[in-house]
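The next block holds one structure in the form of C-alpha coordinates; read it before the comments.
One protein chain is absent from this view; the other protein chains keep their places.
After this line comes chain A, so read on.
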Amino acid sequence: MKQFLLKMWSHCVRLTARWPSIASIAPFIPVVAAWWIVTELQIFPRVFLPGPAEVVRSFGSLVYMGILPAYLQDSIVRLAVGAFWGVALGIPLGILVGLNQRARTALWPLLLFFQAIGDIAWLPILVIWFGYGLTTITVVIVYTVIFPVVLNTVLGVRSIPITLHRAAQSLGASRIRMLWEVVLPGALPNIVTGLRNGLGYGWRALIATEIIVGTSGIGFLMFDPRRSGSVVEILLGMIILGILWYIVDSWILAPIERATGQRWGLVTR
(Lines give C-alpha, C1' and ligand atoms only; values in the text may rest on other atoms or scores of the structure.)
Protein backbone atom coordinates (compact mmCIF):
# COMPACT_ATOMS: atom_id res chain seq x y z
CA MET A 1 0.00 0.00 0.00
CA LYS A 2 2.75 2.39 1.05
CA GLN A 3 4.73 1.44 -2.01
CA PHE A 4 1.75 2.07 -4.21
CA LEU A 5 1.18 5.54 -2.73
CA LEU A 6 4.84 6.43 -3.13
CA LYS A 7 4.73 5.30 -6.72
CA MET A 8 1.63 7.38 -7.36
CA TRP A 9 3.28 10.36 -5.76
CA SER A 10 6.44 10.16 -7.84
CA HIS A 11 4.26 9.73 -10.91
CA CYS A 12 2.39 12.92 -10.00
CA VAL A 13 5.63 14.82 -9.39
CA ARG A 14 7.00 13.85 -12.78
CA LEU A 15 3.74 14.73 -14.48
CA THR A 16 3.53 18.17 -12.89
CA ALA A 17 7.17 18.87 -13.68
CA ARG A 18 6.39 18.26 -17.34
CA TRP A 19 3.13 20.24 -17.36
CA PRO A 20 3.29 23.06 -14.78
CA SER A 21 -0.39 23.86 -15.32
CA ILE A 22 -1.27 20.52 -13.73
CA ALA A 23 0.68 21.59 -10.65
CA SER A 24 -1.59 24.59 -10.26
CA ILE A 25 -4.73 22.48 -10.63
CA ALA A 26 -3.65 19.68 -8.29
CA PRO A 27 -4.33 21.54 -5.00
CA PHE A 28 -7.99 21.87 -6.00
CA ILE A 29 -8.56 18.15 -6.44
CA PRO A 30 -8.99 17.40 -2.71
CA VAL A 31 -11.19 20.49 -2.28
CA VAL A 32 -13.54 19.39 -5.04
CA ALA A 33 -13.47 15.80 -3.76
CA ALA A 34 -14.45 16.94 -0.24
CA TRP A 35 -17.24 19.06 -1.69
CA TRP A 36 -18.48 16.11 -3.72
CA ILE A 37 -18.39 13.74 -0.71
CA VAL A 38 -20.23 16.23 1.50
CA THR A 39 -23.02 16.63 -1.05
CA GLU A 40 -23.25 12.87 -1.77
CA LEU A 41 -23.60 12.18 1.96
CA GLN A 42 -26.52 14.64 2.00
CA ILE A 43 -25.19 16.37 5.11
CA PHE A 44 -26.93 19.51 3.93
CA PRO A 45 -30.11 19.55 1.87
CA ARG A 46 -29.34 19.51 -1.84
CA VAL A 47 -31.10 22.84 -2.45
CA PHE A 48 -28.70 24.59 -0.03
CA LEU A 49 -25.53 22.91 -1.26
CA PRO A 50 -25.61 21.44 -4.77
CA GLY A 51 -22.77 19.20 -5.88
CA PRO A 52 -20.01 19.75 -8.46
CA ALA A 53 -21.95 17.90 -11.14
CA GLU A 54 -24.93 20.26 -10.89
CA VAL A 55 -22.68 23.30 -11.04
CA VAL A 56 -20.96 21.93 -14.14
CA ARG A 57 -24.35 21.25 -15.71
CA SER A 58 -25.48 24.77 -14.93
CA PHE A 59 -22.24 26.08 -16.41
CA GLY A 60 -22.95 24.10 -19.58
CA SER A 61 -26.47 25.37 -20.00
CA LEU A 62 -25.57 29.00 -19.24
CA VAL A 63 -22.78 28.85 -21.81
CA TYR A 64 -25.13 27.19 -24.29
CA MET A 65 -27.72 29.93 -23.81
CA GLY A 66 -25.03 32.55 -24.29
CA ILE A 67 -25.73 34.19 -20.92
CA LEU A 68 -22.45 33.34 -19.26
CA PRO A 69 -20.15 34.50 -22.10
CA ALA A 70 -22.09 37.77 -22.33
CA TYR A 71 -21.99 38.40 -18.57
CA LEU A 72 -18.33 37.48 -18.41
CA GLN A 73 -17.53 39.87 -21.20
CA ASP A 74 -19.49 42.66 -19.51
CA SER A 75 -17.64 42.21 -16.22
CA ILE A 76 -14.20 42.00 -17.81
CA VAL A 77 -14.78 45.01 -20.05
CA ARG A 78 -15.98 47.06 -17.06
CA LEU A 79 -12.92 46.08 -15.07
CA ALA A 80 -10.60 46.79 -18.00
CA VAL A 81 -12.12 50.22 -18.67
CA GLY A 82 -12.00 51.15 -14.98
CA ALA A 83 -8.47 49.82 -14.59
CA PHE A 84 -7.32 51.69 -17.69
CA TRP A 85 -8.53 55.05 -16.39
CA GLY A 86 -7.32 54.29 -12.90
CA VAL A 87 -3.83 53.65 -14.22
CA ALA A 88 -3.90 56.45 -16.79
CA LEU A 89 -4.80 58.98 -14.10
CA GLY A 90 -3.01 57.33 -11.18
CA ILE A 91 0.52 57.03 -12.56
CA PRO A 92 0.92 60.70 -13.63
CA LEU A 93 -0.64 61.86 -10.37
CA GLY A 94 1.67 59.58 -8.40
CA ILE A 95 4.72 60.86 -10.27
CA LEU A 96 3.71 64.47 -9.69
CA VAL A 97 3.17 63.90 -5.98
CA GLY A 98 6.34 61.82 -5.72
CA LEU A 99 8.60 64.36 -7.42
CA ASN A 100 7.16 67.67 -6.33
CA GLN A 101 7.34 68.71 -2.70
CA ARG A 102 4.61 71.31 -3.10
CA ALA A 103 2.22 68.90 -4.81
CA ARG A 104 2.90 66.43 -2.02
CA THR A 105 2.08 68.95 0.69
CA ALA A 106 -1.11 69.91 -1.08
CA LEU A 107 -2.39 66.53 -2.22
CA TRP A 108 -1.20 63.96 0.30
CA PRO A 109 -3.82 64.75 2.98
CA LEU A 110 -6.56 64.71 0.33
CA LEU A 111 -5.38 61.34 -0.97
CA LEU A 112 -5.45 59.82 2.49
CA PHE A 113 -8.85 61.31 3.24
CA PHE A 114 -10.55 60.08 0.09
CA GLN A 115 -8.85 56.71 0.22
CA ALA A 116 -10.45 56.18 3.62
CA ILE A 117 -13.98 56.73 2.32
CA GLY A 118 -13.80 53.54 0.32
CA ASP A 119 -15.35 52.56 -2.97
CA ILE A 120 -18.72 51.12 -2.01
CA ALA A 121 -19.41 54.00 0.34
CA TRP A 122 -19.76 56.14 -2.77
CA LEU A 123 -22.47 53.99 -4.31
CA PRO A 124 -25.54 55.65 -2.77
CA ILE A 125 -24.58 59.10 -3.95
CA LEU A 126 -23.26 57.88 -7.33
CA VAL A 127 -26.57 56.14 -8.01
CA ILE A 128 -28.37 59.41 -7.35
CA TRP A 129 -25.99 61.30 -9.64
CA PHE A 130 -25.49 58.84 -12.49
CA GLY A 131 -28.28 56.28 -12.09
CA TYR A 132 -28.01 52.50 -12.37
CA GLY A 133 -25.58 52.23 -15.24
CA LEU A 134 -22.11 51.92 -16.64
CA THR A 135 -21.05 55.39 -15.46
CA THR A 136 -21.64 54.51 -11.83
CA ILE A 137 -19.80 51.20 -12.17
CA THR A 138 -16.85 52.80 -13.97
CA VAL A 139 -16.52 55.58 -11.41
CA VAL A 140 -16.45 53.07 -8.57
CA ILE A 141 -13.77 50.97 -10.23
CA VAL A 142 -11.63 53.95 -11.19
CA TYR A 143 -11.95 55.17 -7.62
CA THR A 144 -10.90 51.79 -6.29
CA VAL A 145 -7.97 51.27 -8.65
CA ILE A 146 -6.55 54.77 -8.50
CA PHE A 147 -5.55 54.91 -4.82
CA PRO A 148 -3.30 51.88 -4.64
CA VAL A 149 -1.74 52.96 -7.96
CA VAL A 150 -1.11 56.53 -6.81
CA LEU A 151 0.18 55.64 -3.36
CA ASN A 152 2.51 52.92 -4.69
CA THR A 153 3.73 55.15 -7.51
CA VAL A 154 4.62 57.85 -4.98
CA LEU A 155 6.45 55.25 -2.93
CA GLY A 156 8.29 54.02 -6.01
CA VAL A 157 9.31 57.49 -7.17
CA ARG A 158 10.56 58.38 -3.72
CA SER A 159 12.57 55.18 -3.43
CA ILE A 160 14.75 55.91 -6.49
CA PRO A 161 18.29 56.64 -5.24
CA ILE A 162 19.33 60.24 -5.81
CA THR A 163 22.53 59.00 -7.48
CA LEU A 164 20.45 57.65 -10.39
CA HIS A 165 18.94 61.09 -10.95
CA ARG A 166 22.40 62.60 -10.75
CA ALA A 167 23.94 60.01 -13.06
CA ALA A 168 21.30 60.69 -15.72
CA GLN A 169 21.71 64.46 -15.42
CA SER A 170 25.48 64.18 -15.72
CA LEU A 171 25.03 62.11 -18.86
CA GLY A 172 22.98 64.92 -20.38
CA ALA A 173 19.38 63.86 -19.73
CA SER A 174 16.87 66.72 -19.78
CA ARG A 175 14.13 66.93 -17.17
CA ILE A 176 11.55 65.48 -19.53
CA ARG A 177 13.76 62.56 -20.51
CA MET A 178 14.50 61.88 -16.85
CA LEU A 179 10.81 61.01 -16.46
CA TRP A 180 10.99 58.32 -19.09
CA GLU A 181 14.54 57.10 -18.46
CA VAL A 182 14.75 57.16 -14.66
CA VAL A 183 11.52 57.99 -12.84
CA LEU A 184 9.11 55.67 -14.64
CA PRO A 185 11.32 52.56 -14.78
CA GLY A 186 12.58 53.20 -11.26
CA ALA A 187 9.03 53.32 -9.93
CA LEU A 188 7.74 50.50 -12.15
CA PRO A 189 8.06 47.61 -9.69
CA ASN A 190 6.03 49.60 -7.17
CA ILE A 191 3.56 50.63 -9.85
CA VAL A 192 2.99 46.96 -10.70
CA THR A 193 2.39 46.24 -7.02
CA GLY A 194 -0.12 49.10 -6.96
CA LEU A 195 -1.79 47.73 -10.07
CA ARG A 196 -2.00 44.26 -8.52
CA ASN A 197 -3.65 45.65 -5.39
CA GLY A 198 -5.84 47.98 -7.42
CA LEU A 199 -7.11 45.24 -9.71
CA GLY A 200 -7.78 43.01 -6.71
CA TYR A 201 -9.84 45.67 -4.96
CA GLY A 202 -11.38 46.74 -8.25
CA TRP A 203 -12.53 43.22 -9.01
CA ARG A 204 -14.23 42.97 -5.63
CA ALA A 205 -15.77 46.42 -6.01
CA LEU A 206 -17.06 45.44 -9.45
CA ILE A 207 -18.84 42.36 -8.14
CA ALA A 208 -20.32 44.31 -5.24
CA THR A 209 -21.45 47.08 -7.58
CA GLU A 210 -22.98 44.63 -10.05
CA ILE A 211 -24.88 43.02 -7.21
CA ILE A 212 -26.34 46.39 -6.25
CA VAL A 213 -26.74 48.34 -9.50
CA GLY A 214 -26.04 45.79 -12.24
CA THR A 215 -28.26 44.47 -14.98
CA SER A 216 -25.64 42.02 -16.21
CA GLY A 217 -22.23 40.68 -15.22
CA ILE A 218 -20.92 38.00 -12.89
CA GLY A 219 -22.08 39.85 -9.78
CA PHE A 220 -25.56 40.11 -11.26
CA LEU A 221 -25.48 36.42 -12.18
CA MET A 222 -24.84 35.60 -8.54
CA PHE A 223 -27.44 37.91 -7.12
CA ASP A 224 -30.27 37.56 -9.60
CA PRO A 225 -31.06 33.86 -8.93
CA ARG A 226 -31.62 34.53 -5.22
CA ARG A 227 -35.29 35.15 -5.97
CA SER A 228 -35.73 31.64 -7.30
CA GLY A 229 -33.49 30.33 -4.55
CA SER A 230 -31.11 28.73 -7.05
CA VAL A 231 -27.88 28.17 -5.19
CA VAL A 232 -26.23 26.52 -8.19
CA GLU A 233 -25.67 29.78 -10.02
CA ILE A 234 -24.35 31.50 -6.92
CA LEU A 235 -21.75 28.77 -6.48
CA LEU A 236 -20.91 28.93 -10.17
CA GLY A 237 -20.37 32.69 -9.91
CA MET A 238 -18.08 32.26 -6.92
CA ILE A 239 -15.98 29.67 -8.73
CA ILE A 240 -15.73 31.86 -11.83
CA LEU A 241 -14.49 34.78 -9.69
CA GLY A 242 -11.69 32.65 -8.30
CA ILE A 243 -10.66 31.25 -11.66
CA LEU A 244 -10.69 34.65 -13.35
CA TRP A 245 -8.48 36.19 -10.71
CA TYR A 246 -6.12 33.26 -10.97
CA ILE A 247 -5.84 33.85 -14.72
CA VAL A 248 -5.31 37.61 -14.38
CA ASP A 249 -2.62 37.02 -11.79
CA SER A 250 -0.66 34.25 -13.45
CA TRP A 251 -1.02 35.32 -17.09
CA ILE A 252 -0.76 39.10 -16.75
CA LEU A 253 0.58 40.35 -13.42
CA ALA A 254 3.20 37.71 -12.64
CA PRO A 255 4.85 37.89 -16.10
CA ILE A 256 5.08 41.69 -15.82
CA GLU A 257 6.74 41.35 -12.44
CA ARG A 258 9.17 38.78 -13.76
CA ALA A 259 10.10 40.99 -16.71
CA THR A 260 10.70 44.12 -14.62
CA GLY A 261 11.66 44.16 -10.97
CA GLN A 262 12.97 40.62 -10.78
CA ARG A 263 15.14 40.81 -13.86
CA TRP A 264 16.55 44.16 -12.76
CA GLY A 265 17.37 42.89 -9.30
CA LEU A 266 15.14 45.52 -7.71
CA VAL A 267 13.13 42.91 -5.85
CA THR A 268 14.36 39.56 -4.64
CA ARG A 269 13.11 36.52 -6.48
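Operating definition for what follows: a contact is a pair of C-beta atoms (placed from the backbone, for glycine too) under 8 Å apart; a residue touches a chain by one contact, two chains touch by 3 or more; residues count from 1.
Just so it is clear, contacts and distances are computed from a predicted model.
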Chain not present in the shown complex, as UniProt names it (candidates "Fe-S cluster assembly ATPase SufC", "Alpha-ketoacid dehydrogenase subunit beta", "ABC transporter ATP-binding protein" or "Group 1 truncated hemoglobin"): "ABC transporter ATP-binding protein"
Residue touching the undisplayed chain, where the options are A:118, A:185 or A:200: A:185
Contacting the left-out chain in the complete assembly, out of A:49, A:76, A:155 or A:168: A:168
Interface with the undisplayed chain - residues on chain A: 161, 163-164, 166-174, 177, 181-182, 185-186, 188, 260, 263-266
